[in-house]
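The complex appears here without one of its protein chains, the remainder shown in place.
Chain lettering (A and B) follows the sequence in which the chains are written, and residue indices restart at 1 in each chain.
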């Protein structure tokens, strides 16, 4: 109480720069409303197209989309995912050591230009590591539209540093996570499709749902080289602020010595490459899980191949079927021979092992 | 017939990845409807502007465009060209050795944000080369709007590999191609212009149609250096999938050793540079022909100059006149002395020799 006015002011001032949450700051059941709502526009769509080059007709053409039952061309599912994910970074993973995985991601409503997205997360698990310097945070995130309609839900788990190793653990619970999503929940974001109006000449392939068999493997042939400007523009488009993607000065002192590309970048590249062989897989209904086997850096060329892991009809729907795919992306390694595992480990060229459900017209 | 179930499945499976068409797959008169319709948006326009920096007032301002007779600012002619061209790549030129030329390109209807473009091609000529390993495919492509209205028509010819040198030639006909378009067909895509409302202060130059004389040469002064990220973003924006533009890993094994930039990129750069000297050439009405004299690679700086090759009134129109231009683009070579030919050959700095018609207000 004796402090002079200068000191009093300092006491009053809360730090303005957010240091992010540390492991001991989380609580099981905690709800976090993330900042910066975002109205998605045709401008976002165009920039996403310029950065990844997807060619799926439904997302590319209002006319095509309307003909089969959408009110207009929906926004690419992965652009929606990246925007929602980006919002969680300042609260969840600013002090992350590693993003360990995600599961149970499914799309619940189509997003159109003009929709405004927000993100809400719930802490569903916490597990301190034996070193007591870090812990694993399990978080379920829901992306929502302006009217509260959920558009996307997913769980991720991430290793987060503790501020103080001596702090008591804030909780001790590892949630049960789905390894694959039930086909029942697939298709929520897909309106009834007028399959007769689905023009397979315009869509780029005659192959519909029934033409794909479990076990079939597809080389997506093309390769695409990543530039620093491209992944920075993409990651900023999602308002994802993770420093390691942008700060070469700091990255030079990291173990990588260079900027690390946002994990979602390789997912979008692989998805765009997969058009060659999966042109009618017009909608990602769910992501069962994904593993970033190795980090991606600018200057390398990404290739991809896919395997059909499963095939499912959707309860009550005869318009579309679901294919469960594994898409593998590689670094500087064409995929004609489907590189995947080398013994128990992944082939050293593998970047991404993504397990997800797509919808195809029947 | 004795094959087990696994084998039977394999027999049933058609290859999902398109290998593209080889020379012997084409037939004269064959019609090809290309995939991936595309709704053009203000987002595409903004990204095109960021990549090339055109400053023509008609395409930049809805207010300017409305004042002179357009319903709103039309989409840049070359963006329309690139989008239509991009659609043809998977069907026509995936197995191309070289894009040999184009001719008879003219714009038939203005395109506005919200319009959906598709492309239809007809094979109009085929000529096997004496080596029997390749042949030349002549194709007329029409870009169309959602309502079937043609927006653009052009012929290109391209050398395509044969899958099997022993395959019989699928046809033997070289079509007659126009060397320049008749002014009669020019201006279809340009509404009647209220020339009194065409504000030459806002457009950036007082020089109208009558101020340009045949033989006049204009140095466009400025130079622009191309980055890998820029041409990749542009080419993906057009959904052009030609591998050589994106795949550094593969390109390292090619004769160039690096990514080759899409030929249309230098055309757009030269057009944007040409604003300095041709600010009122607000519409490309037709492209008589173009020659990519040398390939463009990232890191080089493009300059350009133009010569007025011809000047024509349009039948029945007093609002606009047509100038036939040669625009030459060069690599790391300013154009104050108009570099063009060195003896019979092109000056080694020349990248592009483009012969086209523009419209200017009278």
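The rule is short, and it goes like this: a residue touches a chain if its C-beta (ideal position, glycine included) is under 8 Å from a C-beta of that chain, and two chains touch if they have at least 3 such contacts.
Keep in mind it's a predicted model, so treat the numbers as computed, not measured.
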Touching the absent chain when the full complex is considered, from A:39, A:133 or A:254: A:39
Touch with the omitted chain, as defined above, among B:50, B:192, B:257 or B:348: B:50
Residue of A:132, A:217 or A:236 touching the missing chain in the full complex: A:236
Residues in chain B touching the chain absent from view: 41-47, 49-53, 55-57, 60-64, 73, 201-207, 211-213, 216, 218-225, 227-230, 233, 276-279, 299-301, 303, 332, 334
Residues from chain A at the interface with the omitted partner, ascending: 9, 12-14, 16-18, 33, 35-39, 41-44, 46-47, 90, 114, 116, 118, 146, 227-230, 232-237, 239, 241, 243, 246-250, 259
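Basically, only the chains that are shown with their structure count from here on.
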Angle, in degrees to the nearest 5, of the Cα rotation that carries chain A onto chain B: 120
Chain A and chain B: spacing of chain centres that average the CA atoms, whole Å: 36
